[in-house]
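Note that one protein chain is taken out, while the other chains of the complex remain in position.
By letter and in written order, the chains are A and B; residue numbering begins at 1 in each of them.
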Amino acid sequence: MGKYIYRTVLQIVPVLFIISLIVFILVHVTGDPVNLMLPDTATPEEREILTAALGLDQPLYIQYGLYMKNLLSGDFGTSFRYNESALPIVLERLPASFELAGAAMLIAVVLAVPLGILSAVKRNSLLDLILSSISVLGKAMPNFWVGIMLILLFSVSLGMLPVSGRGTLQHLVLPAITLGTGVSVEMMRLIRSSMLEILGQDYIRTARSKGLWETVVINKHALRNALIPVVTITALQLTNLVSGALVTETVFAWPGMGQLLVQAVYTHDMAIVQAAVFVIALMVIFVNLASDIVYGLLDPRIKYR
Amino acid sequence: MSEATLLEVRELQTEFVTEEGIIPAVNGISLHVSKGETLALVGESGCGKSITSLSILGLIAEPGRVTGGKVLLEGRNLLHLSRKEMRRVRGQEISMIFQEPMTSLNPVFTIGNQIGESVRRHLRLNRKQARAKSVEMLELVGIAHADKVVDYFPHQLSGGMRQRVMIAIALSCSPKLLIADEPTTALDVTIQAQILELIARLSKTLDTGVILITHDLGVVAEMADRVAVMYAGEIVEEASVEALFEQPLHPYTQGLLKSLPSIEGLQDELYSIPGTVPNLLDKPPGCLFAPRCPYADGLCATVRPLLEERRDQHRVRCHHACKEERL
Partner (left out) sequence: MSVSAETSSPAALAVAPQASPRKQERLKRGLRKLVRSKTGLIGAVLLLLIVGVALFAPWIAPHSPGKTNVSVKLLPPMWMSEGTAMYPLGTDNLGRDLLSRLVYGSRVSLIVGLCSVALSGLIGLVLGLLSGFYGGWIDHLIMRVVDAFLAIPTILFMLLIMSILGPGLGTLIFVIGITGWVSYARMVRSEVLSIRERDYVRSSRAVGARNLRILFVHILPNVFSSFIVISTLNVAGVIISEASLSFMGLGIQPPDVSWGGMLSEGRQYLATSWWVATFPGIAITITVLAIIFLGDWLRDTLDPKLK
């Protein structure tokens, strides 16, 4: 098990390296970082100072070394919009984003896991048909539009919930539902198909041939095995969760990292963009890592190796 | 049928509904097994052997359905039992061993758990007793250090060991009938013999009736008392093992026997029956084997032969069975 964790952790090193390299190439080779980092109103003196400060008069490999050094010390530069170091500004938004993402993930799991399993167990039933229709429809509806429609219904027409912003639990309800249902659609489909695969396994037939109650066959033999892919599937949804969160935060003016990032892109605030991209990427990678480790704990074939 | 008849299957019919049409996978099968007797069910893959056994156990899943016939276990028709009653029969009165020992055990539960849940359910043992019973069963099937293996997970055992565990599970509640579906196909040759010997020995000591499903006539010769040969969902020949090997009456059986490697013969190449199993969606009107049969004539192509007793306790489904004796 220790070896498994060690190997899993080791796997993320090249991924991190490649990501930093891609960002470096994008920022330093495709564009002029000075232009990107300064507002359009900057004076020539300001430009020169920044050029020297960034070491842009140096050869590319030295620039890369400098960039990596800054990266490792968490220095992404100064945001010209806030006139402060970028990383703290990004980290300040972390609680809001965690709150929304956590609530949404909870909703997604609570919806997708039981419904996905139910629709596999009751395969081809009316329930299964309805659920898979909803899932296709959910895939076709843009998440942010669902959010707008929810605002229209619950805030504008019924006046039950606030339109936007953060603060009370009521503020969290609509964004979390929007994001959570968006994520659950794909998740339910994946859980259904992995549960179907498990129900077709030989050991399920063995369990039935022992005369066990069908509830025992499903709840013990199938579910315990289904738990393993559920962990992986949940982690896989992180990508959807992050891109969904960016839009959802915009729709509901939710003061999280997504909203900050989108605004920074809009205003060319490169320091913030880089810091936010790295923080989000790191979080995704670490959650994936955690899920790999949980996977190892759930599957005795890995645990006892 | 004698007093000791354990299981009698009459005119069993199992169909699968597919997009292309209804597939009659098992078409009017009749069988009987006595206490302590081993019946071999032989045929190529896809001939309906496994479907027959799953039908007996009531484990046919959608889109399949048992549509006719009787399955009598000591005179009680299993097809008329409720699901609840049927669950009592499974595992306790009839149990089954499957082909793939590698996948037939649940990977996330210990061996002891998987033997134990059967005896806890049927014999109403508590946790502690179930564990003791599991160890006892593991010892019975010849697993060393049973008290340790009971806490192992399936992936920690070899294929042969897992099949022993499967046998331990199957026999844990002392069933009246054991159905072994290709129990040794996935195993090494040396392990095969051990497993077969184990099944034979335990079924004799426990007086268990056995239905042995196989495509391997070598296994049949070693294990069976009687043999039923299946082809395309029907039984084409049924006889005692001696009669079948000495004087096979159906050309299909003859073909199967010819394809056995013989030690004295030293053939260059193994014989195989030409052609393939007919499409069950579009059955030929006459004898199902006619397209592959070297003796087929106009009669065979148009009229379906019946399963008839041509000799004492030797039934065959062929128009030319008597003539072939002379061939």
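To be clear about the criterion, a contact is a pair of C-beta atoms (placed from the backbone, for glycine too) under 8 Å apart; a residue touches a chain by one contact, two chains touch by 3 or more.
These numbers come from a predicted model, not from an experiment.
Among B:Gly21, B:Pro63 or B:Gly275, the one in contact with the hidden chain is B:Gly275. Considering B:Gly28, B:Gly68 or B:Pro284, the position touching the chain not shown turns out to be B:Pro284 (whole complex).
From the set A:Leu212, A:Ala226 or A:Val251, the residue in touch with the chain omitted from the display is A:Val251, counting the whole complex. Think of the hidden chain as still there; on subunit A it touches residues 12, 14-15, 18-19, 22-23, 26-27, 30-31, 36, 136-137, 139-145, 148-149, 151-152, 156, 163, 238-239, 242-243, 246-247, 250-251, 261-262, 264-266, 268-270, 273-274, 277, 280-281, 284-285, 288.
Everything that follows uses one rule, which is that only the chains that are shown with their structure count from here on.
Mean C-alpha position of subunit A lies 52 Å from that of subunit B.
Residue ranges on subunit A touching subunit B, taken from their complex, read 123-124, 201-203, 205-213, 216, 220-221, 224-225, 228, 298-301, 304. Within the complex formed with subunit A, the subunit B residues making contact are 57, 59, 62, 86-92, 95-96, 98, 100, 103-109, 117-118, 121-122, 153, 155-156, 166, 169.
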